[in-house]
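Here is the structure we will look at.
The complex is shown incomplete by one protein chain, all other protein chains being positioned as in the whole.
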Amino acid sequence: MNPFRLVRPRSLADAHAVLGADPRGTTIRAGGVDLMDRWKEGIDRPATVLDLRTAAAAEDARALASLSATATSLAVGALVTLDALAETPLPAAFAAVRAAAGQAANPAIRRQATAGGNLLQRPRCWYFRHPDLACLKKGGSRCLAAEGNNRYNAVLGGGPSYIVHPSSLATALVAFDGHAVVQASPGRPKEIPLGEFFVGPTERLDAETVLRPGEILLGVRVSAPAGARSAYDAVRERRLYDWPLVEAAVRLRVEAATLRDVRVVLGQVAPIPWRAREAEAVLEGRRPTPERLAEAARAAFEGARPLSDNHGKIAVGRGLVRRLLHQVTGVPLPA
Amino acid sequence: MTETDGRTLAPWRGALRVVGAPIDRIDGPAKVSGRARYTTHVTPPGLLHAAVARSKVAAGTVRALDLSGAERLPGVRAVLAVAVPGQKIRFAGQDLAAVAATTPEIARAAVARIEVVVEPTPHVVTLDGAMADGAPRVHEDPVQARRTEGDDPTEVRGGGRVTGNVRPLPAFEHGDPDRAFARAAHVHEAVYETPVVLHSALEPHALTVAWDGDDAMTVWASTQSIFSVRDEMASIFGLSPERVTVICEHMGGGFGAKFGASAPGSRMGFIAGTLARKAGAPVRLALDRRAEQEVTGNRPSSRQRVRVAADGRGRVVALEVVSHGTAGVGTGAGVGRNAAHLYEKIPHRRVRAHDVFTHAGPGTAMRAPGHPQGAFALELALDELAAKIGADPLDLRIAHDRHPVRRREYELGRARFRWDDRRARARAARAAGARVRTGAGVAASIWGDFGRAKAARVTVAIERDGSVHVRNGVQDIGGGIATVLAAVVAEVLGRPVERVHVRYGASTLGRSVGSGGSQTTSSVAPAARVAAERARRALLEAVAEATGTPPGAVTLEAGGTVRVGPRRLSFEDACRLLDDDGIEAVGQRGPTRSDAPYPFPGGGRPQIGGVQFAAVEVDTWTGEVRCTHLTAVHDCGRVMNAKAAESQVAGGIMMGLGFALSEQRQVDPVHGRVLNADLERYKLPGFGELPEIDVHFVPVETDANETGSLGIGEPATIPTAAAVACAVFDALGVPVRTLPITPDRVLAALRDGRAEAAP
Partner (left out) sequence: MARPPRLSRRGLLRTVGTTTALAACKPPKAHEAAPPEDVEVLGPEPIPVTFLLDGRRVRAKVPVQRTLQVCLQEDLGCTAPKAPCDRGACGGCLVRLDGVAVPSCTMLAADADGRCVDTAAHPDPPPLLAALRRAFVAHDAAQCGYCTAGMITAAWDLLDRAPEPAALDEAAVRRAMAGNLCRCGTHRAVVRAILDVAGRKETW
């Protein structure tokens, strides 16, 4: 880990000024959990580190540090910790968000990690994280997972890199309509639909979102149709604290005994939070029978192309989605 | 000073006052207050920090080393080439060069500037790859089996002829298995696999060396064997062992990987000692987690082809295990003694194990070397056979086991665990095709008493102020030996435990054993008793002399009161009669005197049993497995400290659960690097894996040694994964034959099972 300049802005304006001076050479730091790992592995060698948290108390940084909700909308400031997000009572519609935040990483990390940092963390793929191996995402010529040990890599939407998007929070948030609120310089922030915010390796190798150097993520705003419910769950190799093998979030509404506004999102299976549109189509406008839910779970992994070591994710993911659909629709789970 | 080997001591019988009670650890307060000092907390003045440049490739030849970049960095005080041009690289992470610098940050930065040219050669890191025709040879020359005190102490590793990368271990054969298989009514045959797993002590290997002139040094080491460190450092640097002082006040776990000055895959002692000499300052070499997981040893993998056969009357008649496993560049991929010796009533048995060399960090002893692997394959295969012939797995085991204590343990466990209920419930859920199933499994442990005579010299001193002191150079690795020493001495001298002061953890305190083979307690505690008995006798003699009483008329009562004829003196008052030197007595353990209650294979020492019952819950949709309940019934002779013994068992179970459910080293087949050399994707079991644990000890009075204590650390972890795997088989009706039993494997087994069941 190399020495760097650590800058502590007192306001968002300060932060923009620092960033504006050298957008590429300045690393925005939130909780610093992901950054610290990358620095220690030597994957990144920061020159200037901008500590966003020191700006949080400023008037112009309100959006960064606040969490607010109504029955159908939720605004999460980028600096809100995962722990705060998990521990704050939220309307039922956003149960998936709370659950994802509350199950990510471990309790101590959640108290340090921020929502923004979680969404913007770099891939956890063990090739990407290895100090001595140069994978495609680090400027190497090939995705080392494709030909190597890819137990935890993508089964959907992969290529040319087979990372999975690491953010559990993203899996839950993408189950809602919403925007990432991004600011490039003082003034009006731009809103980027979440569906366009996360991008896969065919579009970008140096990042997993459309965020550009110098831009600050202020937060995320999502909404839910009135009466919507949501749930998030994951299958882990260790039960209470582990990177999920597969995770999923579901949002829907039950109207006159049929399912409406169904959204199914899979996490840890693709380079972006993965909308399982086939599953959504199976359910939309239909009655939630056990058979229908099982069919949707199967459809969720339609088109999956596993690599040498990760085909197991498909069956596990199907089981997870099936169980989650039962839970969120209220169709009793068989014993 | 007097010595005795205690040959004349009467064995302890029945319940004792202190020994065997639940006793608080004497090192507890230091540990819970965060004040306990571990190796990296020792900072002699001028301390430098070392870092090691390691090979990034798995195989190759060193062509050139350029250390100048490191040498020029301000703050660097010494640089050392560990590899030399021409040297072969056989695994990634192998030592290349090292530096010592004023801060850890500078040391790491300096290492990054060292340039080593390694000409890569083809490597092979998988079992299949290494056994394939034309595979790159890992070792060109004959291999010396590396033995440590952590290895199974009785195993003779002769080593057969190496063919390619395959080296046979000594085979075991009893009866005529081939004939028995040919005639058997039922034969089950399948392949069982266990991965390479990592010791993962939370404290990585660490060592600090301070030279004291040219011919003496002090070494602080995180070690399971202070005296191995001493002797190894003495031999590396040509010193007299007496001139090497080794200190290990507290250490953060070893599990078999911390037996010498060097880690199994890194010459730590040489590096730290040489850097310290070059720099003229003390040097600390503490490994980071990546190196710890990649090069400091591991439990070898196994791929076991098991055949087991029964006759028409439900008797198991033949058993054969042929195993291949990899200990990387090292040796020792055996599968323990389970198949050979656990079920002695199986008349025909054969075990053939092989080391398969790969270009990966060396394996080394890990908590009951070979046994957990062997137990897993053997017990699951037995259950598969039992299912075939319609036998109850528990009955089948009892019917083939001769060990009287273990047979009782099975019966005790049957009741405590409610075996029959649980099996019936599992059967019902299976029949109903339930989504969430439960299952029950049982497996056994086999281990021996490896306590050693005269290996430890324990000193007991009584001062005129009535204080009692125990000294021995043993390290307490968390097993609680220091507390056992206090308890034993307290018992003999009629003192409360907290009034006995124990000094341990330094080579200056008297020869002791390494903590391997579960021999610490049974080697050191008897010596303490002998010393304490000597001290007691000396005290009574001194009191007799001082009071002019005939020696026979002075006795020590249970509470520590000294009876002098009709008079009674408090212990303190009695001690005041001593002369200035007080009393100092040294004790050693005698040879093993008995193999009761049941001999270990080969005889001459007791066999330690133990059985564990596991209950699991399996979600057949997601493949998630949870061990909900674990009943452990064990024996270890006389329990010395009920609290610590129970902790050992609970700890063995947790380690076994990791082996069963989550742990596996992941290696990249192309680059030969460990991909999860961390504590994030190397998955130690945690609070979510903790089952309800019920520990029960069957008391066994053995006269094997002066305290009747046997080992427990290793037996406690042998059956866990096997019992869990058997329980999963019970839940699903199909076996998962590969560890760890991860969700994807459960679902694959169910799918394959359905496919097999389909017409």
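Every chain is named by a letter (A and B) in the order it is written, and numbering of its residues begins at 1.
Rule of thumb we're sticking to: a contact is a pair of C-beta atoms (placed from the backbone, for glycine too) under 8 Å apart; a residue touches a chain by one contact, two chains touch by 3 or more.
Being a predicted model, the structure only gives us computed values, none of them experimental.
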In the full complex, displayed partners of the excluded chain: A, B
Option from B:L684, B:A704, B:V724 or B:I741 whose C-beta touches the chain left out: B:L684
Hidden-chain contact residue, picked from the options A:A57, A:A92 or A:A335: A:A57
Per the touch definition above, residue among B:G651, B:G672 or B:P735 touching the missing chain: B:G651
Option touching the unshown chain, where B:G69, B:G253 or B:P601 are the choices: B:G253
Missing-chain contacts mapped onto chain B: 24-25, 27-38, 40-41, 43, 103-105, 199-204, 250-253, 255, 288-289, 477-480, 643-644, 646-647, 650-655, 678-680, 684, 686-690, 693
Residues belonging to chain A that touch the chain removed from view: 1-11, 13-14, 16-18, 20-22, 32-33, 36-37, 39-40, 51, 53-54, 56-62, 64-69, 77, 79-81, 83-84, 87-89, 105-109, 111-112, 114, 185, 240-241
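By our rule, only the chains that are shown with their structure count from here on.
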Residues of chain B defined as touching chain A within the complex: 56, 105, 108-109, 112, 290, 432, 434-436, 619-624, 626, 661-662, 666-671, 673, 675-676, 680-681, 683, 685-689, 740, 742-745, 747-748, 751
Chain B-facing residues of chain A, complex: 1-2, 42, 126-127, 130-133, 144, 147-149, 151-152, 235, 237-243, 245, 311-313, 315-316, 319-320, 322-323, 333-335
